[in-house]
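Of the protein chains in this complex, one is absent; all others appear in place.
Moving on to chain A:
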Amino acid sequence: MTGAVEAGLGRPPFLDVVAIEAVYGASILALHDVSLSVARGEIVALVGPNGAGKTTTLRAISNLLGAQRGALRGGTIRWQGEETRRLDPADLVARGIVQVLEGRHVFGQLTVEENLLTGGYLRRPSRRQLAEDLERVYGWFPRLRERRGALAGLTSGGEQQMVAIGRALMTRPTLLLLDEPSMGLAPIIVAEIFAIIARLNREEGLSVLIAEQSANLVLDHADRAIVLESGRVVASGPSAELAASGRLAALYLGAADASTRH
């Protein structure tokens, strides 16, 4: 399952993750053997129960593992043909990969607008450029415009998720990594956010890799899905096929189990 093949012959490879193994500290093995790919313009879902390694996989791609005392121990990750091992997170953001962290992580003491602006700084845009980018994000999330002056920490959970996504969009990414965007949000808000992601994908060609524990909603929007369990890929394929197959049903049971144990 190499990206180049699935994306269609002749296209340059986009994101290619091959047989990665990730550890935290010296000994906690979080990923055993994960391979996946994302083609340009695709929405790919990464589903799996609690502790399956979804977050770790995204961190490996965005090179944020280091900040968690984690590291890649094997395998390779290529972004548009380039191996990413030596790049720091900012280099990757500059090259178009940005991750929206699990749990939103807005800058609570900054206003909504300041939060968004911070996403633009890396590119060193002119004032005008920055203002245009801001307008663009407000275009996608009109609610944020109304709340622009509010401290982000005091906005609702849904608004915070929009801030986190909007802040990431300010980096002008080509691949957006979303970690559990639905976490703790009312279904109607989750639907609103997914609808916006789908439009970003259709209208701007943004590629998206979404990690979600609950597969039902994300599969409606994703072209393909990859199922993780205990740090391994256990299934993958087009969303519709996976949704129909028994493997995912088994996973649902597992996930339901895990979440009731919480």
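Annotations for the structure displayed:
The rule is short, and it goes like this: contacts are C-beta pairs under 8 Å (C-beta built on N, C-alpha and C of every residue); 3 or more make two chains touch, one makes a residue touch a chain; residues count from 1.
Here, contacts and distances are computed from a predicted model.
Here one chain is missing from view; checked against "Ferrous iron transport protein A", "Amino acid/amide ABC transporter membrane protein 1, HAAT family", "Fe-S cluster assembly protein SufD" or "Xanthine dehydrogenase subunit E", UniProt names that protein "Amino acid/amide ABC transporter membrane protein 1, HAAT family". Per the touch definition above, the residue from A:V18, A:A71 or A:L122 contacting the chain not shown is A:L122. Of the options A:A94, A:A191, A:L217 or A:V234, the residue whose C-beta touches the omitted chain is A:A94. For the options A:L15, A:L36, A:V112 or A:A168, the residue in contact with the chain missing from this view is A:A168. Between the chain not shown and the residues A:R85, A:H105 or A:R199, the one that touches is A:H105. Residues of chain A that touch the chain left out of view are 62, 64, 67, 69, 88-90, 92-94, 98-101, 105-110, 114-115, 117-119, 121-122, 151, 153-157, 164, 167-168, 170-171, 184.
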